[in-house]
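The block underneath contains the structure these notes are about, expressed in structure tokens.
Removed: one protein chain of the complex. Kept in place: all other protein chains.
For reference, chains read A and B in written order, and residue numbers begin at 1 within each chain.
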């Protein structure tokens, strides 16, 4: 089967990581009808370590963007595992982005753009999503960003 | 086409604002099947300024209610743009309301009632929604309230 999204990702220098193991008693993804509901993903590096810390004290907003990108890459690995090929993604429907942030932080849109822009690069119009970005008081394992998705598939 | 919701809003003295531009790399709304998934909306005044600050230190809960109302008005402007008439709204399915609040704040239900009661006034039974209200550590641009919606349409 051709996999044009795979080719697009290669052109962008992007590779899918290993599918992460859920850190507790749940699963990465549940399909209902033609919608995939993905669990909140964490910013896991290729070596298995995670990007942790609060924004903007421990990390800059730009470092937060990288965390958001990593969340999306491992979410896409989950989607591929679920449906076989990212070419079967019809639309990224909704993205919720949670930023581990200080009480006076206001730059959540910039941070979560790291996720949104990656989706637009990879999927084009099919990557245009509704989005909610906000500041969490704290996040699992101390990560900087957590992102979940709802994805419509063929 | 008749637009009874439009008439109802006029009776209530409500007018829809301009559709807001997303503040980053996403869209206001994605439709999947007969569900609209709306991005998190911010409390934008008619002059384009936003209601900012934490509750209850910078703003009272009553001022927070007004912020919640403004979020809903601009969300409804998005719905109208998407489907042409608010008469095509079948049911407000889900509302998530995030309050920019101090760690000891407990009055989120009162604040988000500003949104819920407006929906009930405008849509009657079709406005009865499931809801989650909670306190965010911080919100984009420092706004007081952020609200997203899932809306079933004809």
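For the reader, a short list of remarks on this structure follows.
As a convention for this text, contacts are C-beta pairs under 8 Å (C-beta built on N, C-alpha and C of every residue); 3 or more make two chains touch, one makes a residue touch a chain.
Remember, it's a predicted structure, so these values are computed and weren't measured experimentally.
For the options A:6, A:28 or A:130, the residue in contact with the chain missing from this view is A:28.
From the set B:11, B:60 or B:132, the residue in touch with the chain omitted from the display is B:132, counting the whole complex. Against the chain not displayed here, chain A makes contact via residues 22-30, 32-33, 37-40, 54, 96, 98, 103, 135-142, 146, 148.
Think of the hidden chain as still there; on chain B it touches residues 33-35, 91-95, 99, 101-110, 112-113, 116-117, 120, 128-137, 150, 152.
Assume only the chains that are shown with their structure count from here on.
With centres taken as mean Cα positions, chain B sits 25 Å from chain A.
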